[in-house]
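In this view, the complex is presented without one of its protein chains, the others remaining in place.
For clarity, chains are labelled A, B and C in written order, and residue numbers in each chain start from 1.
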Amino acid sequence: MSELEYDPNLHTAELDAREDHAPGDEPEESAGHWVRNSNLGLGFSIVLTLAAFLAVGSHLIWGPAVGVALIVLAIGQMGVHLVFFLHVTTGPDNTNNVLALAFGILVVFLIVAGSIWIMGHLSHNMMPMDRLMQMQP
Amino acid sequence: MFGKLSWSAIPLDQPIPLITSVVLILTILGVLGLVTAKGWWPYLWREWITSVDHKRIGIMYCLLGSVMLIRGFADAIMMRSQQALAINAPGYLPPEHYNQIFSAHGTIMIFFAAMPLVIGLMNFVTPLQLGVRDVAFPTLNSVSFWLTASGALLVNVSLFIGEFARTGWLPYPPLSEATYSPGVGVDYYLWAVQISGVGTLMTGINFVTTVLKMRCPGMTYLRMPMFCWTVLAASLLIVAVFPILTATLAMLSLDRYFGFHYFTNTAGGNPMMFVNLIWAWGHPEVYILVLPAFGIFSEIFSTFSGKPLFGYRSMVAATLFICIVAMMVWLHHFFTMGAGAAVNTAFGISTSIIAVGTGVKIYNWIFTMYGGRVRFSVPMLWSLGFIFTFVIGGMTGVLLAVPPADFLVHNSMFLVAHFHNVIVGGVVFGLFAGIDYWFPKAFGFRLHEGWGKAAFWFALVGFWVTFAPLYILGLQGMTRRLQHVNIEEWRPLLDLSLVGVGILIVGAVCQVVMLVVSILRRDELRDVTGDPWDGRSLEWATPSPAPFFNFAVMPNVQGEEAYWDIKLRAVESQQLSPEPRYEPIEMPVNSPVGFYTAFFATVTGFALIWQIWWLAGLGLAAAFAGFVVFAWRDVHEFHVPAEEVARVDRARRSAREALLERLGQQGAAT
Amino acid sequence: MARRAAVGLAAAGLGGCARGVLDPVGPVGADDSAIFFDALMVMLVIVIPTILLAFWMAWRYRASNPKAEYLPNWSYSGRIEAVVWSIPILTIMFIGGIIWIGSYRLDPFKPLPSKSPPLEVQVVALDWKWLFIYPQQGIATVNQLVVPAGTPVHFSITSASVFNVFFVPRLGSMIYAMPGMVSQLNLQADRPALLFGQSAQFSGDGFSDMQFQVRSVAPAEFQAWAQAARGAGPMLDPAAYAQLMRQSQRVSPVTYGGVDPQLFQAVATQAIGPGPGPQPENPSHSGREVSTGGRR
Partner (left out) sequence: MSDLGLPAAVETLRRVREDPHRLGHRGHGPDSPVEGAGHGATGPARKRIVVGYGFWIFLLSDIVMFACFFAAFAVLRGATAGGPTPRDVVELPRVGLETAALLLSSYTCGLSFAATNARSLLWTQVFLLVTGLLGLAFVGLELQEFISLAARGITPQRSAFLTGFFGLVGLHGLHVTVAGMWLATMMAQVQVKGFRREIVHRLICFNLFWHALDIVWIGIFTIVYLMGVTP
């Protein structure tokens, strides 16, 4: 079966535009392309990371909104990693990988949001008053 | 040196576990002795223990599951008899023993009986139905199996050394924390489930990849047999939720071993979070069990009605629908915890919505029979028994999904009856049906009809006589997990339930006798055609038993029902398709890595349970060494020469030709 | 009223002489069981014909029946598909409505409508008995709950060790008792009756006997009982409570004539630490520590 197939160049040369790609894989490019790709990823990441630290360390952002800014920056940076380091794209060759990713994100969302929602209601309903006070940092 | 372990760990003061385990140990020694005396070790090692063939692994899973099913059944017999005897009386099992029994029963049945059987059938059938030669990762598959076996072994070791958990099949803290459960019981639970859980997770990964990436030419998604769809859905659920189990148990372990405070009732720990997380796994888990069973029924209804499955598209949609919604309902296991009306409403409604997907399936199976020629063979009997039983169990499930109704029967015998109703009537019936259905493909002969039918009838009647009284007891306020009962009025129903267990025992005996009789009379039950049931999917295109490479030439699927299409074409033209050009086949080589991993997992698990740290360290180091050695392996495949392939396949073709001739005559006669 | 009768009938049919959740003595239980019964009936209307259809279909199209036509390719019908999806959807829409309205109406935290102010009872689940504190009366009981008939009772429930569930089957809704948490439950008994209550969540070796009697008595009788109890008998002082926290089984009902008014709060906020769990009384069996908890 698949084993009979033979990788002549042992790398991506034989990948065809119409076939599925393994995650993290891409059609053959020159080494320069990959380096450029990594450089871009690094650049974006540095900017986003610095922005996050800056948001905390300075007073550029209205206090209560800092958390939101951090979350947005984190999501952005995860996206950067996915695209530039994990080579996730929207191409048809990537459909299956992206679908799996979407499924994973759905699961993570359900668990985290569901748990926080449920636990929030439980605590809100039943935490005795002075313990509730103690919970406020 | 030996951590908490000492001679007093052996329950010399408790006759029942002691005698059981001595008998068990003697049996095992006897079997091992027999194997040694007969010199079967090399054969076992070569052909089974190190095998990476999905069919062999599937069979070993089923064997493990069946043995554990019997162990779980023994526990069930003890529970039902204890409750019948312990009405205003102590009965014969003291609480610390009885509590181990229901915990072990639930744990064993779910993790080590139902899961291995389900995964066993998945393993055996999926690659055959997809028309390929193995799963995506054959060696990993073997690792999965052996890890499951390792977990099962640990659970059974607890019988003889130490104790098992006394906290239920899902050990709610703080009861399961070190303060309230200082013994090793919960640790046995944690490591046994953790180890087998890792195995299951790898199975899930393996089968998602197999179904999505390993299909024979022409097998587009919407041509896959229904069973493959349910395997995909169940595997996706495994991948999505087994990590939750791993994480939750890891947190409880940290609490117990290192004094963390995830779930303690001190220092701000939050036991409700355990309940929340464990059900985020636990509810999807029951659909992991039942979805493949649905797949089995789909195959059987269609085959034994002589028709394609009714509403295939709806079935696919319903399966995926259940798969997704199953992850959004977990709170229904703790409606009574106090999350409030808004949360209860949301989860109550999402729970009951699952009934829509399930209902569609039920109706589609019914309409598959419409206009068919229904043959009441054993698998079909189980399937009809399933519809009857499951529909009622599902209905009581929807009752539990209504929060105010659940406020009355949460944790009651009504609940116990509900889940046995769906698990036994859905999963276990499905597994028995599937085993009967695919047995000839695995071993080359059919199971005996008469004994199979007897087993079915006793199981069906026994089930209802056992569990119908529990529904009523639940409505009378009887709660679950009672070691003894203080209410005299419940006696008649408890006695009736015990009678039901008696009938179930007869059913189980019939099942075993069926197996023995079939083996003894295998020559007259032989399936020479490879297609004993007039099947419709690709597994029936292979000879029985299937050769280790499954298909000499990978099939090329051209229609919705892959094999039916080929078969019709052959009948129509009264000849087989021309002989293909045989080419050498590459197959994965056997590997001891699964057995090796599981061996060290068992040792490490045992060491951690008894806190023998040096041994645990040693086990982990050996595991890493094994990983490196395995990674160094160079030969991954071997070639089956074309002549060998041709020889096997020509034998198959001649059987087919004979079949064709007979069919042709029959066709002419009608 | 007809509904009540129907529920009663079902209770009789299902329950025989033993009284269960379908034979409630209070408004909460009545609503719970009415909802149970409605949902059950609606589904039976669907489910029974479904089962019959399945059997009929299998029988009608049995292979040995020459009269049945054979449609080897019939596998799709848009109309049937539509019906097949609609039946469960419609049923579930109705049940969803019940769920929605019922969850809000019967929220255990919601006070019951009544002219008389509710009786306050604080409940502490201990290993393995129930402590009931009557803050308004200044008394406490163990394994015995006395309530005035016709008056709503507001329970505040916590646990001093592991999880339990507070449940009086014939009064209706149950709710968890959890350490560090205070759950609330509002119940009412309509008439004098002798009921049994229990824990509905497994809590360890003594769980099977974690039951209590519930006496619903006429309000005057309740007052008399509380008056008599006050000051009489043992007091629930810190020492007595510390003793009570230890594991014990089959504890007979006790009445305390006095109780620290802050006790419940102290337990719920964990100012008083949780129960100690098993204290090995037997020679140790490594890995199998068992507390007999004074079991007889």
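Throughout what follows, a residue touches a chain if its C-beta (ideal position, glycine included) is under 8 Å from a C-beta of that chain, and two chains touch if they have at least 3 such contacts.
Quantities reported herein were computed from a predicted structural model and do not represent experimental measurements.
Participant: Just name the one of B:Phe260, B:Phe548 or B:Phe599 that touches the chain not displayed here.
Facilitator: In the full complex, the listed residue that touches the missing chain is B:Phe260.
Participant: Just name the one of B:Gln100, B:Thr179, B:Thr248 or B:Ser383 that touches the chain not displayed here.
Facilitator: Touching the chain that is not displayed is residue B:Thr248.
Participant: Looking at the full complex, which residue from B:Glu47, B:Glu560 or B:Glu644 touches the chain that isn't shown here?
Facilitator: Final answer for the missing-chain contact: B:Glu560.
Participant: Counting contacts across the full complex, list the positions on subunit A that touch the omitted chain.
Facilitator: 1-3, 5, 7, 10-12, 16, 18-25, 28-31, 33-35, 37-38, 41-42, 45-46, 49, 52-53, 55-57, 63-64, 66-67, 70-71, 73-74, 77-78, 81-82, 84-86, 96-97, 100-101, 103-104, 107-108, 111-112, 115-116, 119, 134-137
Participant: What residue numbers in subunit B mark contact with the hidden partner chain?
Facilitator: Counting only subunit B, the missing chain is touched by 132, 136-137, 201, 204-206, 208-209, 212-223, 239-244, 246-248, 251, 254, 258-262, 264, 267-270, 273, 277, 306, 308, 312-313, 373, 375, 529, 531-534, 554, 558-561, 564-565, 567-569, 571-572, 624, 627-628, 631-632, 634, 636, 659, 662-664, 666-667, 669-670.
As a convention for this text, only the chains that are shown with their structure count from here on.
Participant: By the contact definition above, name the pair with the higher C-beta contact count: B-C or A-C.
Facilitator: B-C
Participant: Quick one: report the Å distance separating subunit A from subunit B, using the average Cα coordinate of each chain.
Facilitator: 35
Participant: Quick check: how many Å separate the C-alpha centres of subunit A and subunit C?
Facilitator: Roughly 45 Å, centre to centre.
Participant: Out of subunit A, which residues touch more than one other chain, so two or more?
Facilitator: Touching at least two other chains: 122, 125-126.
Participant: Quick one: which residues in subunit B touch 2 or more of the other chains?
Facilitator: Subunit B, residues with two or more chain partners: 272, 337-338, 340.
Participant: Contact residues on subunit C for subunit A in the complex?
Facilitator: By the definition above, subunit C touches subunit A via 109, 158, 178, 180-184, 265, 268-270.
Participant: Hey, which residues of subunit A end up touching subunit C in the complex?
Facilitator: By the definition above, subunit A touches subunit C via 122, 125-128, 130-131.
Participant: Name, in rising order, each residue of subunit B that touches subunit C in their complex.
Facilitator: Within the complex, subunit B touches subunit C at residues 4-6, 8-9, 11, 13, 95-96, 99, 161-163, 166-168, 172-175, 179-180, 182-185, 265-266, 271-272, 305-312, 314, 334, 336-338, 340-341, 344-345, 348-349, 352-353, 355-356, 358-360, 362-376, 384, 387-388, 391-392, 395, 398-399, 401-405, 407-412, 472, 475-477, 479-487, 489-490, 610.
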